[in-house]
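Have a look at this one before I ask anything.
With one protein chain removed, the remaining protein chains of the complex are shown where they sit.
Our next item is chain A:
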Amino acid sequence: MTDTSAPLYEVRNISKSYGSVIALDNASLAVRAGEVVGLVGDNGAGKSTLVKALAGAHRPDSGQIFLDGIERHWASPHEALQAGVETLYQESSLAPHLSVSANVFLGREIVSPGLLGKLGFLAQKKMDAEAHADLERVGIAVPASNRPVSQLSGGQRQAVAIGRTVSWARKVIILDEPTNHLGARQSKEVLQVIRAAKAKGLGVIFISHTLPHILEVTDRIVVLRLGKIVKDAPTSDFDVDTLLGTITGLLV
């Protein structure tokens, strides 16, 4: 693989506690351009906590974050998004009362030309059409752009969220259990989306409890247990049994 190149996105010795619960304990992880890293671990292992630190949604208690070798201190998700790091969170990050296109463009609206645009008036038709094209290009379920998200099925919502993440990503994509709510065929589509992102040279961090998916699409696997990284190795070192053993701690 591209193991010898410098990491694109990296965290070093991240720790984070919620009161007395230590969610992350000196965790380090790196992803290179064009690499897919699988992040696995039991429920409560700390995966989503790590994701939120990477996305700028949480400030870790300690540790460092580097993008392109430059240290970053994300004060908000806005800064990480600006830098090209897109995140699909495990919990819903769609606004249910807004339309599909309003969600795809949330925080990055296209405004009308001229003075109206300066006042923040929206080019709604343009966003509807572009959101539609974006979702189609990503190859995910394409609900009508003007439908409110609250009227979509769970799978369609997830598809919109993935489509948005993938469409905007410029450097890094973090996907926290993207196949949630998706059927078997749709989950395969997500794996295809991950491969396409890799081919474009993006760094991908993929979290899933479906170990065959992890084994199928990743280059490297990082295993978290009780907030600690217990294994970081090329995917070829694992099969389902050894991976499961590493996650549960029955096999080290």
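Quick note on the criterion: a residue touches a chain if its C-beta (ideal position, glycine included) is under 8 Å from a C-beta of that chain, and two chains touch if they have at least 3 such contacts; residues count from 1.
Just so it is clear, contacts and distances are computed from a predicted model.
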For the chain not present in this complex, what protein name does its UniProt entry give, out of "Electron transfer flavoprotein subunit beta", "Oxidoreductase", "ABC transporter permease" or "Succinate dehydrogenase cytochrome b subunit"? "ABC transporter permease"
Considering the complete complex, identify which of A:A102, A:I173, A:I194 or A:I229 is in touch with the unshown chain. A:A102
Contacting the left-out chain in the complete assembly, out of A:I22, A:V111, A:A196 or A:L244: A:V111
Tell me which of A:V11, A:A33, A:L81 or A:I247 is the one touching the absent chain. A:L81
If the hidden chain were put back, which of A:I22, A:A57 or A:L244 would touch it? A:A57
Checked against the full complex, the residue among A:L24, A:L67, A:I140 or A:L224 that touches the missing chain is A:I140
List every residue of chain A that touches the chain not included in the displayed model. 55, 57, 76-78, 81-82, 87, 89, 91-98, 101-103, 106-109, 111, 119-122, 124, 128-129, 132, 136, 139-147, 151-156, 159, 182-183, 185-186, 189
